[in-house]
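Since the structure comes first, as C-alpha coordinates, the remarks are kept for the end.
With one protein chain removed, the remaining protein chains of the complex are shown where they sit.
This part shows chain A:
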Amino acid sequence: MKANQWMGKQKVKVAEVPDPRILNSRDAIIKITSTAICGSDLHLYNGYIPTLRKGDIIGHEFMGEVVEVGKGVGNLRVGDRVVVPFPISCGACDACEREQYSLCENSNPNAGMAEKLMGYSPAGLFGYSHMLGGYPGGQAEYARVPFADVGPVKIEDDLTDEQVLFLSDIFPTGFMGAEMCDIKPGQIVAVWGAGPVGQFAIASAYLLGASKVIAIDRFPYRLRMAREKAGAETIDYSRHDVGEALREMTAGRGPDAVIDAVGMEAHHSSPAIDAYDKAKQAGKLETDRAHALRQAIMNVRNGGIVSVIGVYGGWIDKFPMGTVVNRGLTIRSGQCHVQRYTKPLLERIRKREIDPSFVISHRLRLKDAPKAFETFLNKQDECTKVVLTP
(Lines give C-alpha, C1' and ligand atoms only; values in the text may rest on other atoms or scores of the structure.)
Protein backbone atom coordinates (compact mmCIF):
# COMPACT_ATOMS: atom_id res chain seq x y z
CA MET A 1 0.00 0.00 0.00
CA LYS A 2 0.96 3.66 -0.20
CA ALA A 3 1.67 5.58 2.99
CA ASN A 4 3.02 8.94 4.05
CA GLN A 5 6.32 8.56 5.85
CA TRP A 6 8.31 11.07 7.86
CA MET A 7 11.78 11.25 6.36
CA GLY A 8 13.35 13.95 8.51
CA LYS A 9 12.77 17.55 9.47
CA GLN A 10 10.15 19.02 7.10
CA LYS A 11 10.33 16.07 4.78
CA VAL A 12 7.65 13.51 4.12
CA LYS A 13 7.31 11.05 1.28
CA VAL A 14 4.48 8.90 0.01
CA ALA A 15 5.86 5.50 -0.82
CA GLU A 16 5.04 1.83 -1.01
CA VAL A 17 5.12 -0.17 2.27
CA PRO A 18 3.76 -3.62 3.19
CA ASP A 19 0.02 -3.88 3.89
CA PRO A 20 -0.85 -3.97 7.58
CA ARG A 21 -1.83 -7.28 9.12
CA ILE A 22 -3.48 -8.38 12.35
CA LEU A 23 -1.00 -8.58 15.25
CA ASN A 24 -3.45 -8.84 18.16
CA SER A 25 -6.80 -10.58 18.26
CA ARG A 26 -8.66 -7.35 18.98
CA ASP A 27 -7.25 -5.63 15.86
CA ALA A 28 -9.15 -4.57 12.78
CA ILE A 29 -7.74 -3.51 9.43
CA ILE A 30 -9.35 -0.41 7.96
CA LYS A 31 -9.31 0.65 4.33
CA ILE A 32 -8.96 4.38 4.69
CA THR A 33 -11.39 6.62 2.82
CA SER A 34 -10.44 10.00 4.36
CA THR A 35 -7.48 11.14 6.42
CA ALA A 36 -6.50 14.60 7.64
CA ILE A 37 -3.39 16.53 8.60
CA CYS A 38 -3.40 17.81 12.17
CA GLY A 39 -1.51 20.67 13.79
CA SER A 40 0.14 17.94 15.85
CA ASP A 41 1.50 16.47 12.62
CA LEU A 42 3.26 19.78 12.10
CA HIS A 43 5.12 19.32 15.40
CA LEU A 44 6.16 15.88 14.16
CA TYR A 45 6.98 17.22 10.69
CA ASN A 46 9.21 19.89 12.18
CA GLY A 47 11.04 17.30 14.27
CA TYR A 48 9.93 18.54 17.70
CA ILE A 49 8.48 15.29 19.01
CA PRO A 50 11.24 13.09 20.46
CA THR A 51 11.61 9.49 19.23
CA LEU A 52 9.94 9.93 15.85
CA ARG A 53 12.08 8.03 13.37
CA LYS A 54 12.80 8.17 9.69
CA GLY A 55 10.34 6.03 7.77
CA ASP A 56 7.55 6.21 10.34
CA ILE A 57 4.06 6.44 8.86
CA ILE A 58 2.30 9.42 10.39
CA GLY A 59 -1.30 10.65 10.56
CA HIS A 60 -3.87 10.10 13.29
CA GLU A 61 -7.15 11.48 11.95
CA PHE A 62 -8.67 8.83 9.74
CA MET A 63 -11.76 6.86 8.90
CA GLY A 64 -12.68 4.14 6.50
CA GLU A 65 -14.14 0.75 5.92
CA VAL A 66 -13.41 -2.36 7.95
CA VAL A 67 -11.80 -4.99 5.70
CA GLU A 68 -10.63 -7.52 8.30
CA VAL A 69 -11.28 -8.16 11.98
CA GLY A 70 -9.37 -10.18 14.55
CA LYS A 71 -11.18 -12.98 16.34
CA GLY A 72 -11.49 -10.86 19.49
CA VAL A 73 -13.54 -8.12 17.82
CA GLY A 74 -17.21 -8.83 18.30
CA ASN A 75 -18.81 -5.53 17.45
CA LEU A 76 -17.44 -4.80 13.98
CA ARG A 77 -17.95 -6.54 10.67
CA VAL A 78 -16.23 -6.33 7.34
CA GLY A 79 -17.85 -3.47 5.45
CA ASP A 80 -18.63 -1.32 8.51
CA ARG A 81 -17.83 2.35 8.13
CA VAL A 82 -15.91 3.70 11.11
CA VAL A 83 -14.12 6.76 12.43
CA VAL A 84 -11.02 5.90 14.46
CA PRO A 85 -10.05 7.89 17.60
CA PHE A 86 -6.35 8.79 17.68
CA PRO A 87 -5.58 7.43 21.18
CA ILE A 88 -5.25 3.64 21.31
CA SER A 89 -7.17 2.48 24.36
CA CYS A 90 -7.83 -0.98 25.80
CA GLY A 91 -11.11 -0.15 27.51
CA ALA A 92 -10.24 -2.34 30.50
CA CYS A 93 -7.54 -0.60 32.55
CA ASP A 94 -8.31 1.78 35.36
CA ALA A 95 -7.68 4.86 33.19
CA CYS A 96 -9.97 3.58 30.42
CA GLU A 97 -12.66 2.70 32.96
CA ARG A 98 -12.52 6.28 34.16
CA GLU A 99 -12.75 7.40 30.53
CA GLN A 100 -9.23 8.81 30.50
CA TYR A 101 -8.57 7.07 27.24
CA SER A 102 -5.42 8.93 26.25
CA LEU A 103 -3.90 7.62 29.47
CA CYS A 104 -4.61 3.95 28.73
CA GLU A 105 -2.16 1.90 30.78
CA ASN A 106 -1.84 -0.95 28.33
CA SER A 107 -1.59 0.44 24.81
CA ASN A 108 1.99 1.67 24.82
CA PRO A 109 4.47 -1.18 24.32
CA ASN A 110 7.24 1.39 24.65
CA ALA A 111 6.07 2.62 28.02
CA GLY A 112 9.63 2.35 29.34
CA MET A 113 10.75 4.93 26.81
CA ALA A 114 7.96 7.34 27.74
CA GLU A 115 8.70 6.90 31.44
CA LYS A 116 12.25 8.10 30.95
CA LEU A 117 11.06 11.29 29.30
CA MET A 118 7.82 11.94 31.13
CA GLY A 119 7.81 10.08 34.43
CA TYR A 120 4.91 7.77 33.63
CA SER A 121 3.66 6.59 30.27
CA PRO A 122 0.47 7.77 28.56
CA ALA A 123 -1.44 5.75 25.94
CA GLY A 124 -0.08 4.75 22.57
CA LEU A 125 -1.22 7.04 19.75
CA PHE A 126 -1.40 6.41 16.01
CA GLY A 127 1.53 7.80 14.04
CA TYR A 128 2.93 9.82 16.90
CA SER A 129 6.51 8.66 17.65
CA HIS A 130 7.98 5.60 19.29
CA MET A 131 7.74 6.76 22.87
CA LEU A 132 4.00 6.87 22.19
CA GLY A 133 3.91 3.32 20.93
CA GLY A 134 5.59 3.06 17.52
CA TYR A 135 2.23 2.60 15.79
CA PRO A 136 1.97 3.47 12.08
CA GLY A 137 -0.43 6.31 11.38
CA GLY A 138 -3.41 6.76 9.13
CA GLN A 139 -2.03 8.82 6.25
CA ALA A 140 -2.08 5.63 4.26
CA GLU A 141 -4.35 3.37 2.26
CA TYR A 142 -4.84 0.96 5.16
CA ALA A 143 -4.25 0.92 8.89
CA ARG A 144 -4.24 -1.64 11.65
CA VAL A 145 -6.49 -0.49 14.49
CA PRO A 146 -5.72 -2.15 17.84
CA PHE A 147 -8.56 -2.56 20.36
CA ALA A 148 -11.00 -2.12 17.50
CA ASP A 149 -13.78 -3.22 19.85
CA VAL A 150 -13.23 -0.07 21.94
CA GLY A 151 -12.31 2.93 19.78
CA PRO A 152 -13.87 2.99 16.33
CA VAL A 153 -17.29 4.58 16.10
CA LYS A 154 -19.66 3.16 13.52
CA ILE A 155 -21.29 5.61 11.12
CA GLU A 156 -24.56 4.16 10.02
CA ASP A 157 -26.34 7.10 8.46
CA ASP A 158 -25.71 9.07 5.32
CA LEU A 159 -23.41 11.63 6.92
CA THR A 160 -20.45 12.33 4.64
CA ASP A 161 -16.84 11.54 5.53
CA GLU A 162 -16.17 15.25 5.85
CA GLN A 163 -18.94 15.67 8.41
CA VAL A 164 -17.71 12.91 10.72
CA LEU A 165 -13.96 12.60 10.06
CA PHE A 166 -13.01 15.10 12.76
CA LEU A 167 -14.59 12.92 15.45
CA SER A 168 -11.19 11.19 15.26
CA ASP A 169 -9.47 14.11 16.98
CA ILE A 170 -10.01 17.83 16.56
CA PHE A 171 -13.73 18.16 17.28
CA PRO A 172 -13.46 16.14 20.52
CA THR A 173 -10.21 17.95 21.30
CA GLY A 174 -11.77 21.38 20.94
CA PHE A 175 -14.77 20.15 22.90
CA MET A 176 -12.62 18.80 25.73
CA GLY A 177 -10.70 22.09 25.74
CA ALA A 178 -13.98 23.91 26.32
CA GLU A 179 -15.30 21.35 28.79
CA MET A 180 -12.18 21.73 30.94
CA CYS A 181 -13.13 25.41 31.30
CA ASP A 182 -16.18 24.52 33.46
CA ILE A 183 -18.15 27.19 31.68
CA LYS A 184 -20.96 28.80 33.70
CA PRO A 185 -23.69 30.99 32.24
CA GLY A 186 -22.44 34.45 31.41
CA GLN A 187 -18.80 33.46 31.21
CA ILE A 188 -16.26 34.62 28.68
CA VAL A 189 -13.66 32.32 27.19
CA ALA A 190 -10.57 33.39 25.23
CA VAL A 191 -8.99 30.98 22.78
CA TRP A 192 -5.39 31.33 21.57
CA GLY A 193 -5.02 29.87 18.08
CA ALA A 194 -7.72 30.00 15.41
CA GLY A 195 -6.54 26.82 13.73
CA PRO A 196 -8.94 23.93 13.34
CA VAL A 197 -8.55 22.96 17.01
CA GLY A 198 -9.18 26.54 18.07
CA GLN A 199 -12.25 26.73 15.80
CA PHE A 200 -13.75 23.68 17.50
CA ALA A 201 -12.84 25.01 20.93
CA ILE A 202 -14.71 28.21 20.11
CA ALA A 203 -17.75 26.40 18.72
CA SER A 204 -17.76 24.02 21.69
CA ALA A 205 -17.48 26.81 24.24
CA TYR A 206 -20.69 28.20 22.78
CA LEU A 207 -22.32 24.75 22.79
CA LEU A 208 -21.42 24.58 26.51
CA GLY A 209 -23.00 27.93 27.28
CA ALA A 210 -20.30 30.60 27.05
CA SER A 211 -21.77 34.04 26.56
CA LYS A 212 -18.80 35.27 24.57
CA VAL A 213 -15.74 33.64 23.03
CA ILE A 214 -12.71 35.64 21.94
CA ALA A 215 -10.28 34.19 19.39
CA ILE A 216 -6.65 35.31 19.16
CA ASP A 217 -4.48 34.69 16.09
CA ARG A 218 -2.63 36.66 13.44
CA PHE A 219 -4.01 35.19 10.22
CA PRO A 220 -6.93 37.32 9.00
CA TYR A 221 -8.55 34.42 7.12
CA ARG A 222 -8.56 32.24 10.24
CA LEU A 223 -9.90 35.08 12.38
CA ARG A 224 -12.58 35.61 9.76
CA MET A 225 -13.54 31.93 9.98
CA ALA A 226 -13.65 32.24 13.79
CA ARG A 227 -16.05 35.17 13.48
CA GLU A 228 -18.20 33.94 10.63
CA LYS A 229 -18.36 30.19 11.25
CA ALA A 230 -17.73 29.84 14.97
CA GLY A 231 -19.22 33.13 16.20
CA ALA A 232 -16.18 34.51 18.02
CA GLU A 233 -15.01 38.04 18.54
CA THR A 234 -11.40 38.28 17.46
CA ILE A 235 -8.07 39.88 18.29
CA ASP A 236 -5.21 40.01 15.79
CA TYR A 237 -2.23 39.78 18.10
CA SER A 238 0.14 41.11 15.46
CA ARG A 239 -1.75 44.40 15.41
CA HIS A 240 -3.16 44.80 18.88
CA ASP A 241 -1.98 44.42 22.44
CA VAL A 242 -3.78 41.26 23.50
CA GLY A 243 -3.81 42.11 27.21
CA GLU A 244 -5.26 45.56 26.59
CA ALA A 245 -7.87 44.22 24.21
CA LEU A 246 -9.00 41.50 26.63
CA ARG A 247 -9.19 43.97 29.50
CA GLU A 248 -11.38 46.15 27.37
CA MET A 249 -13.61 43.31 26.14
CA THR A 250 -14.14 41.94 29.66
CA ALA A 251 -14.47 45.30 31.40
CA GLY A 252 -11.29 44.79 33.38
CA ARG A 253 -12.00 41.30 34.71
CA GLY A 254 -10.11 39.14 32.25
CA PRO A 255 -11.64 36.10 30.57
CA ASP A 256 -13.06 33.51 32.99
CA ALA A 257 -11.20 30.76 31.21
CA VAL A 258 -8.52 30.64 28.54
CA ILE A 259 -7.71 27.90 26.07
CA ASP A 260 -4.27 27.34 24.54
CA ALA A 261 -4.99 25.85 21.11
CA VAL A 262 -1.55 26.79 19.79
CA GLY A 263 0.98 24.50 21.44
CA MET A 264 4.72 24.20 21.32
CA GLU A 265 5.45 26.14 18.16
CA ALA A 266 3.82 29.42 19.07
CA HIS A 267 4.90 32.49 17.19
CA HIS A 268 5.78 35.73 19.00
CA SER A 269 5.02 39.14 17.57
CA SER A 270 8.15 40.58 19.14
CA PRO A 271 10.93 39.42 16.83
CA ALA A 272 13.44 39.49 19.69
CA ILE A 273 11.48 37.13 21.94
CA ASP A 274 10.56 34.91 19.00
CA ALA A 275 14.27 34.64 18.15
CA TYR A 276 15.20 33.96 21.79
CA ASP A 277 12.84 31.00 22.03
CA LYS A 278 13.63 29.67 18.57
CA ALA A 279 17.35 29.72 19.37
CA LYS A 280 16.83 27.94 22.67
CA GLN A 281 14.61 25.40 20.97
CA ALA A 282 17.14 24.84 18.19
CA GLY A 283 19.90 24.35 20.76
CA LYS A 284 17.65 21.93 22.67
CA LEU A 285 17.81 24.17 25.74
CA GLU A 286 14.06 24.14 25.76
CA THR A 287 12.02 21.91 23.53
CA ASP A 288 8.91 24.03 23.26
CA ARG A 289 8.09 27.68 22.58
CA ALA A 290 5.32 28.68 24.92
CA HIS A 291 4.42 32.28 24.04
CA ALA A 292 0.72 31.64 23.71
CA LEU A 293 0.56 29.68 26.95
CA ARG A 294 2.43 32.37 28.88
CA GLN A 295 0.15 35.04 27.48
CA ALA A 296 -2.96 33.00 28.24
CA ILE A 297 -1.85 32.53 31.84
CA MET A 298 -1.08 36.20 32.30
CA ASN A 299 -4.46 37.26 30.97
CA VAL A 300 -7.00 34.92 32.53
CA ARG A 301 -9.03 36.43 35.37
CA ASN A 302 -8.05 35.85 39.01
CA GLY A 303 -9.07 32.34 39.99
CA GLY A 304 -9.62 31.43 36.34
CA ILE A 305 -9.01 28.24 34.42
CA VAL A 306 -6.21 27.65 31.91
CA SER A 307 -7.12 24.82 29.53
CA VAL A 308 -4.14 23.59 27.52
CA ILE A 309 -4.97 21.49 24.48
CA GLY A 310 -2.10 22.75 22.36
CA VAL A 311 0.53 20.05 22.43
CA TYR A 312 3.85 20.38 24.26
CA GLY A 313 6.49 17.73 23.84
CA GLY A 314 9.05 18.40 26.53
CA TRP A 315 10.16 21.42 28.54
CA ILE A 316 9.45 25.12 28.51
CA ASP A 317 11.14 27.90 30.37
CA LYS A 318 10.09 31.30 31.73
CA PHE A 319 6.93 29.69 32.99
CA PRO A 320 4.96 32.29 34.98
CA MET A 321 4.40 30.16 38.05
CA GLY A 322 4.14 33.23 40.25
CA THR A 323 0.97 34.33 38.56
CA VAL A 324 -0.48 30.82 38.72
CA VAL A 325 0.00 30.65 42.48
CA ASN A 326 -0.71 34.20 43.51
CA ARG A 327 -3.80 34.51 41.36
CA GLY A 328 -5.13 31.08 42.22
CA LEU A 329 -5.27 29.69 38.69
CA THR A 330 -6.17 26.15 37.69
CA ILE A 331 -4.32 24.50 34.81
CA ARG A 332 -5.95 21.58 33.01
CA SER A 333 -4.58 19.70 30.07
CA GLY A 334 -4.37 16.48 28.15
CA GLN A 335 -4.27 14.66 24.89
CA CYS A 336 -7.95 14.32 24.14
CA HIS A 337 -9.84 11.38 25.62
CA VAL A 338 -11.51 11.05 22.23
CA GLN A 339 -13.52 7.88 22.93
CA ARG A 340 -15.36 9.75 25.68
CA TYR A 341 -16.78 12.22 23.16
CA THR A 342 -17.33 10.38 19.89
CA LYS A 343 -20.91 9.24 20.50
CA PRO A 344 -22.30 12.42 22.09
CA LEU A 345 -20.62 14.57 19.44
CA LEU A 346 -21.83 12.34 16.62
CA GLU A 347 -25.27 12.91 18.07
CA ARG A 348 -24.77 16.68 17.89
CA ILE A 349 -23.67 16.36 14.26
CA ARG A 350 -26.75 14.26 13.50
CA LYS A 351 -28.98 16.86 15.11
CA ARG A 352 -27.31 19.52 12.93
CA GLU A 353 -26.09 21.45 15.95
CA ILE A 354 -22.76 21.65 14.18
CA ASP A 355 -21.27 20.64 10.84
CA PRO A 356 -17.55 20.09 11.48
CA SER A 357 -16.67 20.23 7.78
CA PHE A 358 -16.60 24.04 7.99
CA VAL A 359 -12.87 23.98 8.83
CA ILE A 360 -11.83 22.21 5.61
CA SER A 361 -9.96 24.43 3.16
CA HIS A 362 -8.09 21.86 1.07
CA ARG A 363 -9.10 18.53 -0.42
CA LEU A 364 -6.15 16.65 -1.89
CA ARG A 365 -4.98 13.16 -2.69
CA LEU A 366 -2.80 11.12 -0.35
CA LYS A 367 0.00 11.28 -2.92
CA ASP A 368 0.00 15.06 -2.52
CA ALA A 369 0.87 14.84 1.18
CA PRO A 370 4.32 16.47 0.82
CA LYS A 371 2.82 19.54 -0.86
CA ALA A 372 -0.09 19.54 1.60
CA PHE A 373 2.25 19.61 4.60
CA GLU A 374 4.12 22.56 3.15
CA THR A 375 0.95 24.49 2.42
CA PHE A 376 -0.51 23.80 5.87
CA LEU A 377 2.76 24.56 7.69
CA ASN A 378 3.18 27.90 5.99
CA LYS A 379 -0.53 28.75 6.10
CA GLN A 380 -0.39 29.39 2.35
CA ASP A 381 -3.40 29.68 0.13
CA GLU A 382 -5.63 30.33 3.18
CA CYS A 383 -5.04 26.80 4.36
CA THR A 384 -6.90 25.82 7.53
CA LYS A 385 -7.41 22.07 7.26
CA VAL A 386 -6.35 19.51 4.69
CA VAL A 387 -8.27 16.31 4.02
CA LEU A 388 -6.50 13.66 1.95
CA THR A 389 -8.14 10.80 0.11
CA PRO A 390 -6.15 7.73 -0.91
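The definition used in the following text is that contacts are C-beta pairs under 8 Å (C-beta built on N, C-alpha and C of every residue); 3 or more make two chains touch, one makes a residue touch a chain; residues count from 1.
Note that in this section contacts and distances are computed from a predicted model.
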Among "Tryptophan synthase alpha chain", "Coenzyme Q-binding protein COQ10 START domain-containing protein", "Acyl carrier protein" or "Putative ABC transport system permease protein", the UniProt name of the subunit that does not appear here: "Coenzyme Q-binding protein COQ10 START domain-containing protein"
Per the definition of touch given earlier, which of A:Phe62, A:Tyr135, A:Phe200 or A:Tyr312 contacts the omitted chain? A:Tyr135
For the chain left out of this view, which of A:Gly72, A:Gly231 or A:Pro370 touches it? A:Gly72
Based on the whole complex, identify which of A:Arg21, A:Arg77, A:Arg239 or A:Arg365 touches the chain you can't see. A:Arg21
In the full complex, which of A:Pro85, A:Pro146, A:Pro356 or A:Pro390 touches the chain missing from this view? A:Pro146
Filtering A:Ala28, A:Ile57, A:Ile214 or A:Ala290 for touch with the omitted chain leaves A:Ile57
Of A:Leu42, A:Leu76, A:Ala111 or A:Ile305, the residue in touch with the unshown chain: A:Ala111
Across the whole complex, the chain not displayed is touched by chain A residues 1, 3, 5, 17-21, 23-26, 53-57, 72, 90, 92-94, 97, 105-107, 109-113, 124, 127, 130, 133-137, 144, 146-147
